[in-house]
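Structure record follows, encoded as structure tokens.
With one protein chain removed, the remaining protein chains of the complex are shown where they sit.
Then we have subunit A:
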Amino acid sequence: MSLQLERVGRTFAGKPAVQDVSFRAEPGEIIGLLGTSGCGKSTLLRAISGLDNAYDGVIEINGKKVNGIQKTTGFMFQEPRLLPWLNVLDNVTFGLEGNREEKQKKAGRYLESVGLAGNEILYPKQLSGGMAQRVAIARALATSPEILLLDEPFSALDAFTKMQLQDLLLEVWRSYRSTMVLVTHDVDEAAYLCDRIIVLRGQPGTVEREIAITESRPRERGSSELAAYKAEILASLDLTTETA
């Protein structure tokens, strides 16, 4: 599904947080929203998700103007946000419809693809941070969202788990081809995962520039090509002036 934003902005109590953001995501594309903290990345994502309806501008999904939560949109939060009273399997089936057996079969398949088969009966309190986030990935994917919104999904994880889960995300993306919008402040992550990176800057945040990463997948984390992209991203963020 394609996603289009036209001059989207959001004002909190008279103070604009993000302004005039326009971009288009083609079906199956992975778009990165990158910027320093406070530039309105997550605000934009919440507007796209429909959790926040008080934005300005127009958001279109498949050419149709939307306002409110769409069943075809999935959201992965910064924290796993598992329901503590449900076990792993029931957490994954949470958003599914249909009869119990079908739901569980489907959830089981996604749990397997995030490497958690056999942990169905555990409760969230028994999971490590990485495992919980895997369950959250399985839950977000289980409804087969055509647009998947990810709000710094790996930022709370350690470096190794983060890399594992990034690869996992790409793996499931290869088989399901959801359109993804990934909010991140991690330049490495953006360069490794995204087809296109939209760099936001300032307060209120505006689009500083758009960087297309043409490097084919699988990408080499340490490759010089990615390093060049990272340098370009960092240059566009222009961090030096902010500290001066």
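As a convention for this text, a residue touches a chain if its C-beta (ideal position, glycine included) is under 8 Å from a C-beta of that chain, and two chains touch if they have at least 3 such contacts; residues count from 1.
Keep in mind that, in the parts below, contacts and distances are computed from a predicted model.
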**Message:** Out of "Sulfonate transport system permease protein", "Stage V sporulation protein AD", "Germination protein GerYC" or "Transporter", which one is the UniProt protein name for the chain not included here?
**Reply:** "Sulfonate transport system permease protein"
**Message:** For the chain not shown, which residue from A:E26, A:E102 or A:D158 touches it across the whole complex?
**Reply:** A:D158
**Request:** Spell out, residue by residue, where the missing chain touches subunit A.
**Result:** 49, 51, 69, 71, 73-75, 77, 79, 81, 83-86, 94-95, 115, 118-119, 121-131, 143, 157-161
